[in-house]
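These notes are about the structure you will find just below.
Apart from one protein chain that is not included, each protein chain of the complex appears where it belongs.
This part shows subunit A:
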(Lines give C-alpha, C1' and ligand atoms only; values in the text may rest on other atoms or scores of the structure.)
Protein backbone atom coordinates (compact mmCIF):
# COMPACT_ATOMS: atom_id res chain seq x y z
CA UNK A 1 0.00 0.00 0.00
CA UNK A 2 1.22 3.47 -0.75
CA UNK A 3 -1.59 5.98 -0.62
CA UNK A 4 -0.39 9.55 -0.52
CA UNK A 5 -2.41 12.48 0.74
CA UNK A 6 -1.12 16.00 0.49
CA UNK A 7 -3.08 18.55 2.48
CA UNK A 8 -2.73 22.30 2.05
CA UNK A 9 1.01 22.09 1.42
CA UNK A 10 3.13 25.26 1.38
CA UNK A 11 6.84 25.61 0.83
CA UNK A 12 8.40 29.00 1.41
CA UNK A 13 11.97 30.19 1.30
CA UNK A 14 12.96 33.62 2.62
CA UNK A 15 11.39 36.15 0.25
CA UNK A 16 9.91 33.50 -1.98
CA UNK A 17 6.90 31.24 -1.97
CA UNK A 18 7.56 28.17 -4.09
CA UNK A 19 4.46 26.07 -3.54
CA UNK A 20 1.12 27.09 -2.15
CA UNK A 21 -2.16 25.37 -1.40
CA UNK A 22 -1.26 22.01 -2.87
CA UNK A 23 -3.80 19.36 -1.94
CA UNK A 24 -3.86 15.94 -3.56
CA UNK A 25 -5.16 12.46 -2.93
CA UNK A 26 -3.11 9.88 -4.78
CA UNK A 27 -4.35 6.31 -4.46
CA UNK A 28 -1.93 3.44 -4.22
CA UNK A 29 -0.17 2.32 -7.40
CA UNK A 30 -0.73 5.48 -9.40
CA UNK A 31 1.81 6.63 -11.99
CA UNK A 32 1.91 10.42 -11.74
CA UNK A 33 3.71 12.65 -14.20
CA UNK A 34 4.68 16.07 -12.83
CA UNK A 35 4.76 18.62 -15.63
CA UNK A 36 5.02 22.39 -15.85
CA UNK A 37 7.42 25.17 -16.77
CA UNK A 38 10.85 25.52 -15.19
CA UNK A 39 10.97 26.99 -11.71
CA UNK A 40 7.40 26.19 -10.82
CA UNK A 41 8.08 23.88 -7.93
CA UNK A 42 8.00 20.40 -9.47
CA UNK A 43 11.41 19.56 -8.09
CA UNK A 44 10.58 21.13 -4.75
CA UNK A 45 7.47 18.98 -4.58
CA UNK A 46 9.53 15.88 -5.32
CA UNK A 47 12.04 16.85 -2.64
CA UNK A 48 9.23 17.23 -0.17
CA UNK A 49 7.95 13.76 -1.08
CA UNK A 50 11.49 12.47 -0.73
CA UNK A 51 11.88 14.03 2.69
CA UNK A 52 14.93 15.96 1.63
CA UNK A 53 13.08 19.12 2.64
CA UNK A 54 10.18 19.64 5.01
CA UNK A 55 7.03 21.62 4.25
CA UNK A 56 6.57 25.12 5.64
CA UNK A 57 2.89 24.41 6.20
CA UNK A 58 0.62 21.47 5.61
CA UNK A 59 1.33 17.75 5.69
CA UNK A 60 2.17 14.88 3.39
CA UNK A 61 0.90 11.53 4.57
CA UNK A 62 2.00 8.14 3.31
CA UNK A 63 -0.68 5.55 4.18
CA UNK A 64 -2.14 7.88 6.78
CA UNK A 65 1.15 8.56 8.57
CA UNK A 66 3.01 11.86 8.20
CA UNK A 67 6.23 11.50 6.21
CA UNK A 68 9.47 11.32 8.13
CA UNK A 69 11.47 14.43 7.29
CA UNK A 70 14.46 12.58 5.87
CA UNK A 71 14.91 10.18 2.98
CA UNK A 72 14.23 6.55 3.82
CA UNK A 73 13.96 3.12 2.22
CA UNK A 74 10.19 3.39 1.65
CA UNK A 75 10.83 6.00 -1.07
CA UNK A 76 13.24 5.14 -3.88
CA UNK A 77 14.67 7.80 -6.15
CA UNK A 78 16.32 8.14 -9.54
CA UNK A 79 17.87 11.47 -10.44
CA UNK A 80 18.81 12.70 -13.87
CA UNK A 81 22.50 12.19 -13.07
CA UNK A 82 24.83 11.06 -10.28
CA UNK A 83 22.36 8.50 -8.94
CA UNK A 84 24.76 5.58 -8.93
CA UNK A 85 27.96 5.13 -6.95
CA UNK A 86 30.95 5.57 -9.27
CA UNK A 87 33.30 3.46 -7.11
CA UNK A 88 31.12 0.34 -7.23
CA UNK A 89 30.53 -2.06 -10.09
CA UNK A 90 27.05 -2.55 -11.52
CA UNK A 91 26.46 -5.59 -9.32
CA UNK A 92 27.82 -3.92 -6.19
CA UNK A 93 25.64 -0.89 -6.90
CA UNK A 94 22.55 -3.07 -6.79
CA UNK A 95 23.37 -5.25 -3.78
CA UNK A 96 24.43 -2.28 -1.66
CA UNK A 97 20.76 -1.66 -0.78
CA UNK A 98 20.55 -5.12 0.78
CA UNK A 99 23.91 -4.64 2.44
CA UNK A 100 22.77 -1.43 4.11
CA UNK A 101 19.70 -3.28 5.36
CA UNK A 102 21.29 -6.49 6.63
CA UNK A 103 24.69 -5.36 7.87
CA UNK A 104 24.29 -2.37 10.13
CA UNK A 105 27.93 -2.21 11.21
CA UNK A 106 29.98 -2.93 8.10
CA UNK A 107 27.44 -2.28 5.38
CA UNK A 108 28.88 -5.31 3.63
CA UNK A 109 27.65 -8.89 3.32
CA UNK A 110 29.68 -12.07 3.19
CA UNK A 111 29.09 -15.76 2.48
CA UNK A 112 25.57 -17.09 2.13
CA UNK A 113 23.90 -13.74 2.78
CA UNK A 114 25.97 -12.15 0.05
CA UNK A 115 25.16 -14.97 -2.36
CA UNK A 116 21.45 -14.47 -1.70
CA UNK A 117 21.75 -10.74 -2.36
CA UNK A 118 23.74 -11.37 -5.53
CA UNK A 119 21.11 -13.79 -6.75
CA UNK A 120 18.40 -11.23 -6.14
CA UNK A 121 20.43 -8.50 -7.83
CA UNK A 122 21.14 -10.73 -10.83
CA UNK A 123 17.43 -11.25 -11.27
CA UNK A 124 16.81 -7.49 -11.33
CA UNK A 125 19.76 -6.90 -13.66
CA UNK A 126 18.37 -9.57 -15.96
CA UNK A 127 15.02 -7.73 -16.20
CA UNK A 128 16.70 -4.44 -17.07
CA UNK A 129 19.14 -6.12 -19.44
CA UNK A 130 22.38 -5.33 -17.64
CA UNK A 131 23.50 -8.88 -16.80
CA UNK A 132 26.32 -8.74 -19.32
CA UNK A 133 27.71 -5.61 -17.71
CA UNK A 134 27.55 -6.63 -14.07
CA UNK A 135 31.25 -6.16 -13.36
CA UNK A 136 31.65 -2.83 -15.14
CA UNK A 137 31.90 0.52 -13.40
CA UNK A 138 29.16 3.11 -14.05
CA UNK A 139 31.57 5.37 -15.97
CA UNK A 140 31.93 2.58 -18.54
CA UNK A 141 28.17 2.48 -19.21
CA UNK A 142 26.12 4.59 -21.60
CA UNK A 143 23.62 7.11 -20.24
CA UNK A 144 20.65 4.79 -20.76
CA UNK A 145 22.44 1.91 -19.06
CA UNK A 146 23.33 4.11 -16.10
CA UNK A 147 19.68 5.07 -15.66
CA UNK A 148 18.62 1.42 -15.88
CA UNK A 149 21.19 0.70 -13.20
CA UNK A 150 19.86 3.54 -11.04
CA UNK A 151 16.36 2.09 -11.34
CA UNK A 152 17.55 -1.44 -10.48
CA UNK A 153 19.41 -0.05 -7.49
CA UNK A 154 16.27 1.66 -6.22
CA UNK A 155 14.13 -1.45 -6.77
CA UNK A 156 16.08 -3.84 -4.54
CA UNK A 157 14.67 -2.24 -1.39
CA UNK A 158 11.14 -2.61 -2.87
CA UNK A 159 10.12 1.01 -2.20
CA UNK A 160 6.43 1.88 -1.85
CA UNK A 161 6.99 5.01 -3.88
CA UNK A 162 9.46 5.56 -6.70
CA UNK A 163 10.44 9.17 -7.36
CA UNK A 164 11.98 10.02 -10.71
CA UNK A 165 13.52 13.44 -11.36
CA UNK A 166 13.71 13.74 -15.13
CA UNK A 167 15.22 10.29 -15.38
CA UNK A 168 15.27 10.24 -19.17
CA UNK A 169 16.09 13.91 -19.78
CA UNK A 170 19.59 13.18 -21.00
CA UNK A 171 18.74 10.19 -23.21
CA UNK A 172 18.20 9.99 -26.96
CA UNK A 173 14.78 9.21 -28.43
CA UNK A 174 15.43 5.52 -29.19
CA UNK A 175 16.80 4.79 -25.74
CA UNK A 176 13.88 6.69 -24.21
CA UNK A 177 11.24 4.45 -25.75
CA UNK A 178 13.08 1.34 -24.55
CA UNK A 179 13.18 2.86 -21.09
CA UNK A 180 9.40 3.55 -21.22
CA UNK A 181 8.64 -0.13 -21.81
CA UNK A 182 11.05 -1.13 -19.09
CA UNK A 183 9.65 1.32 -16.57
CA UNK A 184 6.01 0.42 -17.29
CA UNK A 185 6.87 -3.27 -16.95
CA UNK A 186 8.57 -2.74 -13.59
CA UNK A 187 5.77 -0.50 -12.35
CA UNK A 188 3.22 -3.16 -13.26
CA UNK A 189 5.27 -5.89 -11.60
CA UNK A 190 6.18 -4.13 -8.35
CA UNK A 191 2.81 -2.36 -7.80
CA UNK A 192 4.41 0.81 -6.49
CA UNK A 193 3.39 4.42 -6.86
CA UNK A 194 5.54 6.43 -9.23
CA UNK A 195 6.08 10.18 -9.36
CA UNK A 196 8.01 11.34 -12.39
CA UNK A 197 9.08 14.88 -13.21
CA UNK A 198 9.32 15.45 -16.92
CA UNK A 199 9.73 18.38 -19.26
CA UNK A 200 8.36 16.31 -22.07
CA UNK A 201 4.54 16.52 -22.07
CA UNK A 202 4.28 13.64 -24.49
CA UNK A 203 6.39 11.47 -22.21
CA UNK A 204 4.10 12.37 -19.34
CA UNK A 205 0.97 11.42 -21.25
CA UNK A 206 2.51 8.24 -22.67
CA UNK A 207 3.53 6.83 -19.32
CA UNK A 208 1.35 8.20 -16.59
CA UNK A 209 -2.06 7.27 -15.26
CA UNK A 210 -2.35 10.77 -13.91
CA UNK A 211 -0.79 14.05 -14.97
CA UNK A 212 -0.21 16.80 -12.41
CA UNK A 213 0.49 20.20 -13.96
CA UNK A 214 2.25 22.76 -11.79
CA UNK A 215 1.97 26.45 -12.50
CA UNK A 216 1.59 29.82 -10.85
CA UNK A 217 -2.01 30.99 -10.83
CA UNK A 218 -1.33 34.37 -9.30
CA UNK A 219 1.46 36.64 -10.42
CA UNK A 220 2.58 39.94 -8.94
CA UNK A 221 4.90 41.61 -11.48
CA UNK A 222 6.35 43.83 -8.72
CA UNK A 223 7.17 40.85 -6.50
CA UNK A 224 7.70 37.70 -8.54
CA UNK A 225 8.33 35.67 -5.39
CA UNK A 226 5.16 36.66 -3.59
CA UNK A 227 2.99 33.83 -4.86
CA UNK A 228 3.86 30.19 -5.34
CA UNK A 229 2.85 27.55 -7.82
CA UNK A 230 0.18 25.00 -7.24
CA UNK A 231 -1.29 22.04 -9.05
CA UNK A 232 -3.37 23.63 -11.78
CA UNK A 233 -4.49 20.45 -13.52
CA UNK A 234 -4.94 17.02 -12.04
CA UNK A 235 -5.81 14.80 -14.98
CA UNK A 236 -6.53 11.14 -14.39
CA UNK A 237 -5.90 9.07 -17.51
CA UNK A 238 -7.24 5.57 -18.06
CA UNK A 239 -5.07 2.73 -16.76
CA UNK A 240 -2.08 1.88 -18.92
CA UNK A 241 -2.54 -1.88 -19.30
CA UNK A 242 -6.05 -1.30 -20.58
CA UNK A 243 -4.79 1.27 -23.07
CA UNK A 244 -2.01 -1.01 -24.19
CA UNK A 245 -4.56 -3.77 -24.80
CA UNK A 246 -6.70 -1.37 -26.80
CA UNK A 247 -3.74 -0.34 -28.91
CA UNK A 248 -2.78 -3.94 -29.67
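Everything below uses one rule, namely that contacts are C-beta pairs under 8 Å (C-beta built on N, C-alpha and C of every residue); 3 or more make two chains touch, one makes a residue touch a chain; residues count from 1.
Simple rule for what comes next: contacts and distances are computed from a predicted model.
You can't see one chain of this complex, but its UniProt record names it "Lipid kinase", from the set "Tryptophan synthase beta chain", "Lipid kinase", "Na+/galactose cotransporter" or "ABC transporter ATP-binding protein". Here one chain is not drawn; of A:4, A:96, A:164 or A:192, the residue touching it is A:96. Taking the complete complex into account, A:154 is the one of A:17, A:154, A:179 or A:231 that touches the chain left out.
The missing chain, though absent from the display, is touched by one residue of A:57, A:87 or A:218; that residue is A:87.
Of the listed positions A:6, A:60, A:77 or A:179, the one in contact with the omitted chain in the full complex is A:77. Subunit A meets the missing chain through residues 50, 52, 70-73, 75-77, 79, 81-88, 96-97, 99-101, 104-108, 136-141, 150, 153-154, 156-157, 159.
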